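Just dropping this structure here.
Apart from one protein chain that is not included, each protein chain of the complex appears where it belongs.
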Amino acid sequence: MITYIQNNFPEIRSDLVQHLWLSLLPVVIGSVLALPLGYLAVRRRVFYQPVVNLGGIVYSIPSVALFALIPAVLGTGILSPLNVVVGLSLYTLALLTRTVADALISVQGQTTQAAFAMGFRPLRQLFGVELPMAVPVLFAGLRVATVANISLVSVGALVGAGGLGNLFTAGFQLGFIDPIVIGIVLSMLLAGLCDTGLVLLQRQLTPWTRTGSRA
Amino acid sequence: MQSKTRIGAIAAAVAMLLPLSACGSDPTSGGGTGDSSSPAIVIGSANFPENQLLAEMYSQALEAKGVKVTRKFNIGARELYLKALKEGSINMIPEYNGALLAALSQGGAIPAGVTTTDQVNGALKKVLPSGLEILKSSPAEDKDTLSVSAATAQKYSLKSIADLKPVASKLAVGAASEFKTRSQGLVGLKKEYGITFGSFKALDAGGPLTKTALTKNQIQVGNIFSTDSTIVTDHLVVLDDPKNLFAAQNITPVIEKSKVKGDVGSTIDAISAALTTKDLTKYLAEVAVDKKSYNTVAKEFLSANSLD
Partner (left out) sequence: MNVVAPVPMVNYLGYLLDGANWTLSGDASIPLRIGEHLEYTVLALVISTAIALPLGLLIGHTNRGAFIAITLGNLGRSLPTFGLVLLLVIWRGVGLAPLLGALVVLAIPPILAQTYAGIRSVDPTSVDAAVGMGMRPMQVLFHVEVPMALPLILSGLRSALLQVVATATVAAYAGLGGLGRLLIDGLNRLQYDQILAGAVLVAVLAIALDYLGATVEHAVVSPGVRERPGRRTRRSSTSESSPKETADSIS
């Protein structure tokens, strides 16, 4: 195991770096797009059910198929990492749109009514009151999306951009266990680190929850 | 109210499309830089170890000459990496001339009477997409084979692929999934030899799955590469190919014409010229059996032949 790491250190490092940005960039893209969509689903409730259903359908498309079909639809190169980025962004968007909507619904109540009564405009109310209050629920979704993306990127190895998944296919072709185990361990460590990072960030964003019960 | 809903729906649709259109242009596929002396080059490889080892050898030799190399290894089957080559995602890949000719020829079969390396390469030059060219073929060969275990060979007295015909319906054949639809695969076996196997198992390109399945008798016939050292260690019997379905298979690099500048062509040709089939088997065993990295083994080859 250690010999394998020594012999292949540069490859493992570049796989790790690729894994990181292939999984996190879609989280950013998906989140940015999910906010307006989720908001829309709350403001115009007719959209809520279609958004949830559409998200469910997107999620039930196997990732191999999604990654492989994207170049046929978008005309991207068949080996382009963008295929994986777009695919994972779609999954993240599907997941987080619902989370945003549910989070905004969950905070509606006396506080939002008070904000309304104080004369807050809708946008100010959204950014000043509703979103901060929704942070715990939003972050729950964000954590799930991040961890899911990190474990899914490896499938991209089948379409030329798989981060640590390259170690899986490399080991598989040669019948070696070492690279596969290294890939799994690193991928799980990465997921754990990113998850912890999000928890810490959430604490920074919601100082009022720190004195209360632990999350 | 209804028009509002519709506007909302359009907005939702537009928002869903945003990530797609924003990513419509692909920054990685550009490639062509202006530097004429040593162009940057993207080298690809198929998804089996030998091809990755070859790609690594060519990459290191080019890097030693100061060429900037980007590695896009382990792409997949020929169907996949030829597409990548045509669309410019990769600029060069180590190929096998016979298999490439079959893949590019009408009907997926090698034209009649084409058997020697020169004939194959001559035919290949005619069907190669414009913009691509083949460099010199190496004497090193790696053929697709149909191989069976010693026990199976004895049981059905098999020496050649033709011997399979009467018994094939009782046998399962294992190979990568593309083998089923290729002329140098089940399609050609049926056409040239009249063989229809009892079943086909989609496994891998001469990798551990095919070899394990063969030794465990889960399949009786396996598509193994002729350079595989387990043919000797596992006592596999390689069946003769009298109809030459799997024609000459010399290692032959395919490259984008615009990339053959400066030292590129001569460097690649020097590697191909130095490489023999024996070398290939030996160095491949260092990767597959001794678990050395492609990087290390490629370096060994280059320094043993003073090409580094």
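Things worth noting here:
To keep things simple, chains are lettered A and B as they appear, and every chain counts its residues starting from 1.
Assume a contact is a pair of C-beta atoms (placed from the backbone, for glycine too) under 8 Å apart; a residue touches a chain by one contact, two chains touch by 3 or more.
This structure is a prediction, so every number in the text was calculated from the model and none was measured.
In the complete complex, the hidden chain is touched by one of A:P26, A:G77 or A:G165, namely A:G165.
Although one chain is not drawn, the whole complex shows that of A:V32, A:V135 or A:I180 it is A:I180 that touches it. Summary of contacts with the chain left out: across A:S63, A:T76 or A:Q202, the touching residue is A:S63. Mapped onto chain B, the footprint of the missing chain covers residues 13, 16-17, 20, 76-77, 79-80, 83, 174, 176-178, 180-181, 199-204, 208-209, 212-213, 216, 218. Those residues of chain A that touch the chain absent from the view are 54-66, 68-69, 72-73, 78, 91, 94-96, 98-99, 102-103, 105-106, 137, 140-141, 144-145, 147-148, 150-152, 154-155, 157-159, 164-165, 167-169, 171-172, 175-177, 180-181, 183-184, 187-188, 191-192, 195.
Going forward, only the chains that are shown with their structure count from here on.
In whole angstrom, the spacing between the mean C-alpha positions of chain A and chain B is 35. Across the complex, chain A is touched by residues 4-5, 8-9, 11-12, 15-16, 18-20, 23-24, 26, 28-29, 44, 47-49, 72, 74-76, 80, 83-84, 87-90, 204-205, 207-208, 212, 287-288, 291-293, 295-296 of chain B. Within the complex, the chain A residues that touch chain B are 3-4, 7-8, 10-11, 29-30, 33, 36-37, 40, 44, 46-47, 51, 73-82, 85-86, 89-90, 93, 157-158, 160, 166, 169-170, 172-176, 178.
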